[in-house]
Structure formats: structure tokens, C-alpha cells
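Only a single protein chain was left out; the remaining protein chains are all shown in position.
Chain nomenclature is as follows: A, B and C, assigned in order of appearance, with residue numbering initiated at 1 for each chain independently.
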Amino acid sequence: MTEEVEKILKGGLEVEIVPVEGELNVGPQHPGSGHMRIFVRLNGDIIEDVDLDVGYVHRSVEKLSENRNYIHLIPLIERPAILDSIHMNMAYIMAVEKILNVDVPPRALYLRSFAAEVNRIASHLYGMGIFGVFMGHSTAFMWGFGDREVWVEILQALTGARVTNSYILPGGVRRDITPVIMEMTEKAIKYTRRKLNDWKGIFVNNPNIKARTQNVGVMTKENAIRWGAVGPNLRASGVAFDVRKAEPYAAYDKLDFEIPVYKEGDAYARTLVRIEEIEQSMKMLEQIMREIPQGNILSDRFFKQIPPIRLKKWWEGQHRIVMPGYYASFRPPKGEAFARVEAGRGELAFYVISDGTAKPYRLRMITPSYRLIKVFRELAKGSRYADLVTIYGSLDYFPPEADR
Amino acid sequence: MKEYPKKENPFKLLGQHLEAIGTGLKYLVKPTRITLMYPEESMVLPTGYRGMIRLYKDVCIGCTLCAMVCPADAMKMVTEEGKKLPMINYGRCVFCGFCVDICPVDALKETGVHDAAFTNRRELIFDPDKFSQDFDQPPTMDKPVRKVRAKIDEKKGIVYEPDD
Amino acid sequence: MSSVPDFIQEIQRKINNIQIKADGTNRYSIELTEPSKIKDLAKLLQNSGFDHVISVSGVDYPEQEKLGVVYHISSYEEGKMNIVLTLKTYVTYKEPVIDSLISIWPSAWTAERETFEDYGIIFKGHDELRLFFLPEDFDGVYPLRKSFKIKTEGIFVDRRG
Partner (left out) sequence: MIVFPGLIFSLITLLTAIWAERKIAAKIQMRFGPYYASKRIGGYFQLIADAIKFGLAEIIVPSNSIREFFILGPILITAFAFLPMAFIPVSQIPSSGSITSPYYRFFFDKFAGISLYQPIITPYSLLFIIAVASVVPILTVMTAWASNNRFSLISAIREGILTVAYDTLIIIALISMGIEYHTLDIASIVKTGVPGIIANPIAAFVFFVALLMGTARFPFDVAEADTELVTGAFTEYSGLLFVLSMAGPYLLTFVYSLVFATVFLGGWLPLMGIPGAILTVIKALIILFFSVFMRSVYGRYRIDQILRGGWKYFFPAALLALIIGMIGGIFL
């Protein structure tokens, strides 16, 4: 550096010169970080290393669950992913049912699948919206949230709440489907099919989006397995794994569907998998509405405990199940259970140990985004800085779900 | 296992650009809006919506099931003239509706009200007397509020129809 | 109880001191009494197609002064997708050290790190045993051990003034 330049620098131009190699602190108050902090070490435009500082929305589900009754946990475990709450609820209840050894009537199983698929569509639309706005595509963001509203409306009619549904109980579900809801769903399917065409026009087939997503965040099949990717991200890398097929729960063994699998493993393939899963979900919803069996929606073991007067008023009147007093503080037998479902973002697992008291001895909740922490870290290494958000969005990583 | 086409010719690419712009123009000319013009329009919620909860004091038998099932410790039992009655803290309530479902005598009922405002936290705690009053409707802005009902539409997503 | 598949019988032959039992269909729990052998067992399992870890959980048993480490292992191989193995082993309060399995299954990285901060189980060979979900200044206590008590409320209150 010549003397002249030094002189100028001394005369009032002193700023800390940021080297080309530097650390960027993305978040927690950054438009593209979500509820976490991402330490990015940059070399020029290339990311050398990423450290995720998670835990900003940690709500300690696992500790709280050791101090709450089983029934109290239903609203708690769905909080981490409020937009995917049916799945959270279902996996937990499946684990509890395994310990309790309860059989669920077929109609309730179909209703669980119904709610889960509606929720999956809503969750995927949300994910694509966030993904879109991370790349600056504001229309995808608004459409994602707007179109999701249609499905949330159905969930609201079915369960009584928009997001935190608390719909599934041990032994069954809380409310029955009505012809009105079926009609709503049919219309929503027609609407979403039309809209998906426009989605393809403006978002999926948009050359701009293609350029941003193709060959970005490429995860080979081996890496996807090694790092522990789940759900649509795993399927976009060529692993045909879906809990709904591998280990059918609810009514999935009777439903006819395909799991979309792509070979490339990049951000675009992940988007395509999500789009196709929405289509498959709608197909499943149609089948559920056609084939749903008549019958009870709560296991007889609990159904018998409901007082007959209430049964008449609620079940025969409004097709709602009211809870028997048993639920308030039930004690399942000793044992442990491991249950998993395919949530919107991937495989969701609960590991529950019961010691015979009214509270779980240990509850382990493994959410899909939790398993994506490692994937995100590894994928971001070596990518361009602008692709950090693309990778983030394409993984559909949801910090509250990861923090639990 | 599927693959998407990798190399595309420039004409197809141009076509896709035009398709994207065309889709945008289509919605510019024929917008489909799903905004609810709140507060001029207010939504009537479907039956069974889990809004704020109302107590029927005379019906309550004080069995404490509601307090036992409450996942958020929002509902507590208070002794009033020798009778146990529930009181609720809306600062904690998560609107799961378990208390309504478990009440053996239907002393609790869900209302469709969910948009209420309070000036401080103490007001969020409803003692049995306040709990068993009809819940006030949200204040209107000196103008009549149109009550609408959301309906799913095949073309527009959600339309709001006036509720009679 | 379904019959135990071949690969599990083979493991039983190769490694001593393990108990394998089936809980329900497609769920096998492997209990390893010698935690030092966990790596050998993991390698065996990996060779028979179990390529990823779903979860690593700690379990606290304060009466016996020991901590359980539970790995849930599954596979993406055709035909084994529905099998979940529960690999259990125990470490003592005095020496809560166990070999890390991230060299065999990198997918255990997140969960091992979390189990470290929640239970204080040290995974030997893990590259980043730092606090994860907890705040940076959280120190000394392991929040998921049973000795860490949290306040619970009763359901009866007196009428306030």
C-alpha cells in the first residue's frame, strides 16, 4: 500500500476492512434465517463452513413430557410443527396405543389418513411458499399461503381449529366427517388441481426458478443416507422410502398411491417431489371419501365408557366424540413403544417408555427437521452464498420442528 | 424413479419465460382474491369451532375433570360457597377443547368467539362468575360489521358469502 | 412373536453378551451389556444393511445410577425398510463414556450431540460435543436427568382477594 493511500485512510476513512474471507452472522434477525442463527464462513462467494446455532425456539418437549399426563401431551407435541400437527399427533398417539394395546376402528383409521393428507398438502404448500420467497419469488410465497388456506379451512371444519388440531385421541379420533366437509374437499381438490397448473407456469417451470434450483444443493443417494435425510428430500435423492409404504399405518395399506422418487437430489428435484406428493395426496383424499367405511370412530373400549346421555347428544347429534373421564389421567401398562409416521417433511418417530404411572418415563421425539440439521450443514458447505437460502428452503427445514 | 429433462432448447426456454409472464398477466387481469376484509367483514365460524369457552355455573357439578385434563394448566378449581367451580386463565389456554369434551354434564361450551382483546394480563383470568357470562362480541368500528361465511370455491379458492 | 431373521441370529453368534428379543412385528431390541463392544456391533449391523440411525436417546435410571443409551437403527434397503432395531446399552453415572458411532453412521451426529448435552453422556470420537439446543451459558446440570426437577402446579387454587 502506498503512502498516499495510507494518508487517505488516516484522514477519516478508517473502517474495519472486511476481508474477502470472513464470517457472516445470518440470523436470528435476518429475513432469510428463520428462528436460528447460521454462522457462515465465506471464501469469496463460496461457503466454506456453516455452523447452525439452533435452539431459539426450543420448548423442551422431552423434559415437559416427563411431567405431564399422557393426554396433556397431545397439544404439547404438536406445537413444534403447528402446520403439520396432525402427523405429530398421530405418531404420538400410535406410540401410546401400542403401549395401551388398543385397536382402532377402521373408520377412525381412514379419518386419520384423511386429516393427515389434508395436512400434508397444507404443509407442502407452506414449504413451497417459504422456498419461493427465499429465492425472491414473492408470488409463490403468497400463493403458497393463500392456497394453503383452503386446506386449513377443511381442517377447521373437521377438527374445530385451524392448525393445532389435537384431533387424534388414543383409540380413535374426536370428530366424524360430514357430507359438508366432503363437498368442501371435492371443491378444494378441483381448485388445487387447477391452481397447480398455474403453479407450474409461474414457479416450477419458470426458467428463473429452474436456474436457481437445478444442480444446487446436490445430495447423492449415498450422502442422503449417510447424513440421515428424510422425507421428500430423501426421495428426491433416489431412495424410495416412505413410511406409508414401508410400514403402513392408519389406512395407508388400503390406499392406492405412488411415491414420487427423483434421481437428481438437487433443490429442483425436491420441489418436484413435493408438487407430485400434493397430487398423490389429492388422489388419496378422493379414494378415502369414496371408500370410507361406516362405523364408530372410537375404540369400543373407550366408547363404552361415555355416558349414554352425552353419547346421544354429541355422537348422534353432532358426530363428535366426547371423552370419557378415563382419559383425564390414564395409566398405561409398563412397556415401551416406537412409532413412526411419514410427516409432511419426512419420517417422524416417537419413542415412549412407560413405567406404569400416568406420566411417560421417557419420551423421545425425533422430528424430520431435527434430522435435517446435519444435512443442511453438509449441503451448505461448498455452495455459493446465494444458495444458502435455496438449500434451506428446498430442504423445507423448519426450525421450531427441529428444536422441539 | 424419475428424472427431469436436463438440457432444454432455447425456444422452449423462451416459451417457459412467456408462460410465466402469461400466468402473471392472467392473474393481473382476472385476480382471485381470498382476503377477508376484516374488520368490516367478520367470519362466522363453523359449528364445532373451538373458540373461547363458556361455563354454565348451575350445571357444573365440580368433578374437576376439566382441570385434570387441561394440558396447559389453564383451568383450575376454585371453591366458592362450598362448591368447586372451574376458573380459566386465557393467558394459558391453548383452545384444545379437551375440557369441553370431558365434562360429564356439558357445563362447558365452546363459543365461536376467538378475537377478543384485553388490556392486561389479570383480565385474562376468568373467575367462575365472569366465566359463566355470555362472551362479548368484539367491538365494531362504529360501522355495521358484515357477517360472512367462508366457502370453498372451485375457481376462486375461498369466497365469502354473507351469512343470513 | 415373529421369528428372528437370519442376520440377527448371525449377530448373536458373533458377539457375546447380547440379548435379542422381538417386540411385536419388525421391532427387535438388542441389549448390549458391554458398552465397549458397541462399535463392533454397529459395524456388524452396518454390514447387514442397516445404514442409518433414526434416533439416539438417553434414558436415566437414578436408582441404579446408570444411564441408558438407545439407538434406533433402520435400513433403506429393500425388504428391511420396515425393521427398526433398538440397540440398548448402559453406562454408569461414574463413567458416562461410550464410543461414538458417527464414524459408522454419520446420521447419529445430531442426536449424539443432543444426548450429550441432555444427559452428560460423552461420546468418544464425536467431533463437536458442545451445547446444542441449550443456551451457550447453560452449565453444569443435565436437564433431562431425573434429578433436574421442574415445578408443577396443582389443580386447586384459593380465591384471590
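Note that in this section a contact is a pair of C-beta atoms (placed from the backbone, for glycine too) under 8 Å apart; a residue touches a chain by one contact, two chains touch by 3 or more.
From a predicted model like this one, the values you see are computed outputs, not experimental measurements.
Counting contacts over the entire complex, the absent chain touches A, B.
Check A:Leu76, A:Met135 or A:Leu395 against the missing chain and you find that the one touching it is A:Met135. Residue-wise, the contact with the chain that is not shown comes from A:Trp143, picked out of A:Trp143, A:Phe302, A:Tyr361 or A:Phe376. If you put the hidden chain back, the residue from B:Lys2, B:Arg33 or B:Lys109 that touches it is B:Arg33. Taking the complete complex into account, residues 12-13, 15-16, 18, 22, 24, 30-32, 45, 132-143, 146, 202, 206, 208-209, 211-212, 384-389 of chain A touch the chain not shown. Listed by residue number, the positions of chain B touching the unshown chain are 20-21, 23-24, 27-28, 31-35, 37, 157.
In the analysis below, only the chains that are shown with their structure count from here on.
If the chains shown are joined wherever they touch, the resulting network links each chain directly to all the rest.
Separating the CA-averaged centres of chain A and chain C is a span of 24 Å. Only residues 68-69, 71-76, 139, 146-147, 149-150, 153-154, 156-157, 160-161, 164, 166, 174-175, 184, 187-188, 190-191, 194-195, 198, 201-202, 205-208, 210, 214, 238, 240, 260-264, 268-269, 272, 307, 310, 313, 318, 320-325, 327-329 of chain A touch chain B when the two sit together in their complex. Those residues of chain C that touch chain A in the complex are listed here as 23-24, 26-27, 51-55, 57, 59-60, 70, 72, 76, 81-82, 84, 86, 105-111, 118, 132-135, 143-144, 146, 148, 150, 152.
Every residue of chain A that touches chain C in the complex is listed here, in rising order: 54-55, 58, 60, 62-64, 66-67, 98, 225-228, 234, 239, 241, 246-247, 336, 338, 340, 347, 349, 351, 353, 361-362, 364, 366, 370-371, 373-374, 403.
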